[in-house]
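Structure, as structure tokens:
Note that one protein chain of the assembly has been removed; the remaining protein chains are unaltered in position.
And then chain A:
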Amino acid sequence: MRMFYHLGRYAIFLKKVFGKPEKHSVFVKQIVREIDKLGIDSLGIVMIISAFMGAVITLQTAYNIDLPIIPKYTVGLAARDSILLEFSSTIVGLILAGKVGSNIASEIGTMRVTEQIDALEIMGINPAGYLILPKVVAFVFIIPALTVISMGVGITGGYLAGSLTGEVPGPDYIYGIQFAFQPFYIVYALIKSVVFAFIIATISAYWGYHVQGGALEVGKASTKAVVASSVQILLFNLILTQLLLA
């Protein structure tokens, strides 16, 4: 029952979010600001995590296929595919659900409990559209860039880990990441990441927008936002994989 209640309210909320923006010039300015806040500010964490995960994936794969008949370049190939297919979209999506999701939910939630949203409404502004649409647009727009960067950094991390430990010699790794390369994997990852960005931005904003109470409730909403967007990311990961790769 609760699920249908939220689903219905989420649909009504989306309709408000996608209402006509108030003023074009203001809208563009906000998008630029949100790209900076949601995208550029996430670059650091995405790069660090990608580098380490790329390294670990490479080393684990190398240790696991320690058979002389399997050529070393397979490690590069396996690392590449894990990074492209799953890591740079889904895992990065989950990390961003934590960072960006809690940021959006707490910002919107705080504006709700301090009546800033009422203040917008009383001026005759559609608060959902004014506050949230720029976030959704900015995040959906910037996430493909984050995903591509994550892929590059992850693969580089794998290369460095492999050659520094001597487990996978550099040339083998380079050969491996080019071997049987399927460009569609990148498209697949980008499609997923765009969907995840939409999920993170709208679900987190939904929880923030509907907070009632005070600071404590803002904290709870922020947790709910992260949990709910993570679950939806996992669900849509499954659905999109079935749709795109099957």
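Note that in this section contacts are C-beta pairs under 8 Å (C-beta built on N, C-alpha and C of every residue); 3 or more make two chains touch, one makes a residue touch a chain; residues count from 1.
Operating definition for what follows: contacts and distances are computed from a predicted model.
Chemist: Write down which listed name, "ATP-binding cassette domain-containing protein", "Ubiquinone/menaquinone biosynthesis C-methylase UbiE", "Tryptophan synthase beta chain" or "DNA metabolism protein", is the UniProt protein name of the chain that is not shown.
Modeler: Missing chain, UniProt protein name: "ATP-binding cassette domain-containing protein".
Chemist: Can you tell me which of A:I122, A:V187 or A:L216 touches the chain that was removed from the display?
Modeler: A:I122
Chemist: Using the touch definition from the top, which of A:V26, A:L164 or A:V187 touches the missing chain?
Modeler: Missing-chain contact among the listed residues: A:V26.
Chemist: Touching the missing chain, which residues of chain A?
Modeler: Its contact residues with the unshown chain are 22-23, 26, 110-111, 114-116, 118-119, 121-125.
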